[in-house]
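I am attaching a structure below and will ask some questions about it afterwards.
As you look at this complex, bear in mind that one protein chain is not there, while each of the others sits in place.
We call the chains A, B and C, going by the order they appear; numbering starts again at 1 in every chain.
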Amino acid sequence: MHGYGRTTASLLFLAGLVVMLYALFQALPFGAAPMQVGQEIVSRAPGETGAANIVTAILLGYRGFDTLGEVTILFVAATAAGLILSGAGAGDLPKAPGGFILKAAADLLFPFLVVLGAYIILHGHLTPGGGFQGGAIMAAAFFIPLLASPTSPLNHSTAALVEGFAGTAFIVIGLASLMWGEAFLTPFLGKGTLGDLFSAGSLPLLYLAIGLKVGSELAGLMARIVEVGGKS
Amino acid sequence: MIGLLDTLLVLALLTTVGLYVFGANRFAGYIGMAAYAAMTVIVVLVGQTLSGGETAVPSAMAFTVLGYPMTWRIDGLGWFFALLTTGAGFFAAWYMSGEWNEAQPNKRIQHGTLALNVLAMLLLVSSGDFLSLFIGWEIVSWAAFAMMTQLGGPAATAALRYLLYALAGAMALFAGILIVRSATGSFAFEDFAAAVPNLPTATKWVLFVLFTAGFGVKMAIVPFHLWQAPAYSFTPGASSSFLNAVSARMGLFALTLVLIKLMGPALLAGMDIAYTWFDARSALLWLTAITMIVPTYIALMQTDARMLLAWHGIGQGGYMLLGILVGTPLGLAGGLLHTFNYATYQMALMLAVFAVVHRTKTADLDELGGLITRMPFTYITLLMGIIGLAGLPPMNGFVSKWMIYKSLLNTAQPLLLIAAFIGTLGTILSVYKLIHNIFLGQLRLEHREVKEAPLSMLLPMLTLAGIGFVTGWMPGLALSMVDIAQSALGIGLQPHHLGGVDLPNGSLNMLWVVGVLIAAIGVGALIFYFLGNRRWEVSQYDNYAGGHFLSADVRYHFSHEFYPGLARVIGPWYRGWVVKMERGLQTLVAVLGDLSGGVFRFAHTPFYLLVAVSLGLLWVGLFGKI
Amino acid sequence: MTSGANTLVLPIVLPLLGAFLLPLVARFGDGLARALGIVLVVVNIFLGWTLWSAVGTEAAVTALGGFEAPLGIVLYGDRLAALFVAVLAVGALIFWPRAEHGGVKAYTLTLLLVAGGSGLVLSGDLFNIFVFYEIVAVASYGLAASSGDKAGFGAALRYLVLGALGSSLVLIGIGLVYAAAGTLNLADIARLAPEKLSGTTGLAAFLLLVLGFGVKAELFPVNTWVPEVYAAAPMRVTAILAGVVSKLAMVVILRLLVLVFHDPAAISLLMAVAIVTIVAGEFAAYRASDLNRTFAYSSIAQLGLVALALTIPATAGILAAIAVALHHAVVKPAFFVIAAKWRGPLAGLAGGARVAPAAAGLFVLLALSIIGIPPLPGFWAKLVLLGGAFDAGGAYAFAAAVVLAATVVEAAYLFRVVARIWQPAAGAKPAHFAFSDLSPALLLGVILIVATLFVAPIGTALSGAAASAADAGSYVARVLPGRM
Partner (left out) sequence: MSPDALLVAEYLGRALYGGAILLIAIGIYAMVARYNLMRVLLGLALVESGVNLFLVAIGFRPEAAAPIIVGGVTDVPMVDPLPQALVLTAIVIGVGVLALAAALLIRVKETYGTLDTREVAKFLAAEPADAAPAAGTAVAGTPARETVNAGSAS
């Protein structure tokens, strides 16, 4: 099929797709979500988990297993990227250091980003945010210095260490409840007062593990791409 | 409990394993002979049990898989074909036991595949339900493939073609037995036989077509016949004659079982084809008639002796099926008897031809001639064989053909009788070509030193020819075996005596016929030797043509274009629509393959996803419940 | 909650834990990491077997985190799930990656594949299934490119693009289901489906889910990644992907069909897809020019058979699907072992039987079984499939006819190769097999023969598994005891 033919065909099919998807979506009850499960969770979450942020309660409590999978996917992607890039032509990288401004800003930003990331992780059960968002900020904290001075690459083994321990911690927290005869990932520790920093039982611990894992994984992943990506 | 049938099957299995292990041994042929002889004895014992009033000899072997029971037992029909199988195995092993064996590079495979084929066929003829029938059928098909493909080269090509035909047939059969199970709830023969009259007409037709096509491929009924001649011809000697003699008859066995025993000729005759005067049975009868005629005339055009005989095998299968489909006791007896007779003379013929090939290294009819002086016993075998093939007295082929013709007359089907005569005419013409081009006329210079076939090969040939003569002289011997087969079919027996059959409108007594014939030959010999004997013996190269002396290096043995006039007449039939259909099918598969393959090589794979989602949603919008 | 319920989580979590620890363990030597990975896979086989024997007709259910269904995520372990947990682990054990194809990272990805795959078959929650599906997908993208072969990267990227787009479709499908039913628990959806998902929305959701999961399940037309990936990936990866992983996606489609989408329109949609998949796969294989691609196309066709089996109503269809899938899981990896050595044009295979008689003999055995020649297991699988189809009649009979015709084409391309192998070598001889090269295939060949001998008990066991998997009522009752 030649280029124009395919473009035309694509556009036609796309137009059809748009029209049909629109028809499909319009048939859904917009603004009147059935909330079959959602409503029940909203009413029960504070009591059952002690987290003020119900999304967090879902992420770590009701659907904590999803979150484990989610963390795993980042880990898989990082491992796979490491595997794929392991043979890439590192070595002839353009290792031009960043300018003065970038370097100075990187040094300056680093502590702020770390603190901000930590804050977001630790308050994940109270306010918007959590392990993923905080982890991403943490990753940025370590990634920006790398952009500033590419010659001093990230210490991958430390990152891997943090990654491994954080991932293990998540599962060990989950397994801990198994040992007490509860189901996997059942929250434990006291639920505390709704809205307090030290509340919601083991949920913040999970978020901490997630934060560390996401942070180290993202930083490692991006660092790897930067390390080999200079050439192309 | 281990019964006779189990002993037989275990023996066949041990023979297969043993001959595969010890097949390279120089005594492998004798081991095989002993094993097949023992099997034949067991089969004869089974026959005694059956003629003693038992309906079937069961096997202790039984499995139940996924709730489907599978059983094995041998009834009269199966017994008849089992006897042919072990007998043919015996003669093939005999042929392979001496000098032939020494000359073969792949003894192990020849012996092993022969034993495997015997085992598979015994398994098939003793199947007790549709599931075991299908299993046996598949094993027979693949065992034959293993036998055909052994030599590689053109044999492998022909075998692959056979395989595809056989598998297509097997798939039709598979569909058939599954439809039977859906309709009756089990694979049992009895349930099917009980239920089939009450099935919807459409189901009956579907089953009839599927079974006929599935089994017909093995029988090589037109239009499923293209594979057979090349596949059988390129197989090495004894194996080829075994395949020719009995392998294709497995299709006949299965067709008889399903169409005659289970469905019954009356049921088939009741399945009318709308707007014509055909019904299922008569349509198949006419297909059979075509099968008798077309392959026979194709045989006529062959220049390879093996191919010529193999093509005849297809046509002869038509006679057998014709007799069986007539459905009267006489027709059935004729068809089954022809199966037996054909096995004897066709095997003798193939063995004789392979003896010639063994000595001269060629089967090309244009490259042979005048071998009568070099290989006289082979000549006698071939002569007796072609008399049987052409259906002339005193050989046994005459008796069975006579019975088939008579049954057609008695059921008032003269047109089919004419078709059978046309086929026989072609047979006579082509077998004359066979014997003429090999044994008569000028002896080739390069064959001047050719020796007669060794005794190990001559003896089985002559024995087979002898059986052909004896059962022609005293057809009652063979007909009493046919009785056992017929008793399993529920149509009734054909009364007979040692010399033939008595019918109200004309009987046949071969004792008299052969006697008269011998007497007539005696009279002829008297006249020839004592009254007008003007002959004297000269060298084969002492020849004259048009008054000119012909030296040995001048070729005058006319074998090219043996029947030019006839060839012009039947030429259009020769390369017919069947070949074109086969080619068209191949091309279709290839084109579809390229189309499908092209789909997978397209660079923009997400495009398909877009198309699929769009079309899928369109379909959802059109057919989904709103 | 039955006694084995808490162990449901272990086949997922233990390999996951191992995968997280593997890079750390590797500091003490790659061999140790390899050993740990293999031990965990063996443990998973054991766990699968334990689950199989613990659950009879009554499945094990566990509500993760103690949050009862449908609020939380449940794991549902019946014999079907146990079977595939074990099969996946066995596949990973036999085809554990070689050190030269990625080392510890490949071990990690394989463990993750095992964890994700186990989660995929055990999970009873639609979105959770999606998450595990993604784990499996991403791990296989990585493994597909791990050969270091030049073609690997392009093929893997093509695979990734298609797979990611398919995942988006799945997400839309899940969104549609959630928007209509307001729940993600499969049992809960099953309960609400007749009321909420019987219309256009439900059908569209099914279409999107089938097309999305179909990328992994090798359904036409979202399977265009298959030939290139299977030709370029390391043999061990190809064996696992073709042999096991593709079936896991089929298990998901099975659950969806049994529980949620049983309206005739959905069934006929899947049937159409299945028939086209079979035809496209077999015919493309007929014209394929090397062994790897031949088997890749053949694998597509076999998965089409599985999909077709799924459309056959009641237990018969599910039994057929399991039987065909299991048989293919034994046969196809062995084929790929042979293809790994015999690369290049088919004409170059002449003389193979002389160079490597064991491989040639094994090839014939596998070919016979996959064509469906009795008494090999492939025949029984086809018998159940076609028997079910003819029992159902109508369009199913047509589909069965297509399958039968495709079988002839299948035999044509497989035995064409067999004929080639037995021809005398024309030029360069085909590669020789060291015992270690062929041993995985020989092992699978032995499994095939053993299965032939024990086909009756295996059939009974699978029938039981199929019957319980087909029982949507008991699924809902087990997961939502209070809400029937």
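Structural remarks
Definition applied: a contact is a pair of C-beta atoms (placed from the backbone, for glycine too) under 8 Å apart; a residue touches a chain by one contact, two chains touch by 3 or more.
Values in this document were obtained by computation on a predicted structure and should not be read as measured data.
One chain is not displayed; in the complete assembly it touches the shown chains A, B, C.
Across A:77, A:138 or A:183, the single residue that touches the chain missing here is A:77. Residue C:156 is the one among C:17, C:61, C:94 or C:156 that touches the chain not shown. Within the whole complex, the absent chain has one touching residue among C:114, C:172, C:381 or C:397, and that is C:172. Chain B meets the missing chain through residues 156-158, 160-161, 164, 583, 586-587, 590-591, 594-595, 597-598, 601-604, 606-607, 610.
For chain C, the residues touching the chain absent from view are 127, 131, 134, 138, 141-142, 145, 150-151, 153-158, 160-161, 164-165, 167-168, 171-172, 174-175, 178-179, 184, 228, 232, 286-287, 289-290, 293, 344-348, 412-413, 416, 419-420.
Residues of chain A that touch the chain left out of the display are 1-2, 6-7, 10-11, 14, 17-18, 21-22, 25-26, 28, 30-33, 35, 37-39, 41-43, 45-46, 52-55, 57-59, 63, 66-67, 69-70, 73-74, 76-78, 80-81, 84-85, 88-89, 126-128, 132, 194-195, 214, 218, 221-222, 224-225, 228-229, 231-232.
The criterion applied here is as follows: only the chains that are shown with their structure count from here on.
In whole angstrom, the spacing between the mean C-alpha positions of chain A and chain C is 29. For the pair chain B and chain C, the distance between C-alpha centroids works out to 45 Å. Each of residues 602, 611, 613, 617, 621 in chain B touches at least two other chains.
For chain A, residues that reach two or more other chains under the stated contact definition are 24. Taken in their complex, chain C has these residues touching chain A: 5-6, 9, 13, 16-17, 19-21, 23-24, 27, 62-67, 70-73, 102, 105-106, 108-109, 112, 115-116, 119, 123, 125, 127-128, 131-132, 134-135, 138-139, 141-143, 145-146, 148, 153, 156, 176, 179-185, 188, 192, 196, 200-201, 204. Per the touch definition, chain A reaches chain B in the complex via residues 1, 6, 9-10, 13-14, 16-17, 20-21, 23-24.
Those residues of chain B whose C-beta lies close enough to touch chain A in the complex are 602, 604, 607, 610-611, 613-614, 617-618, 621.
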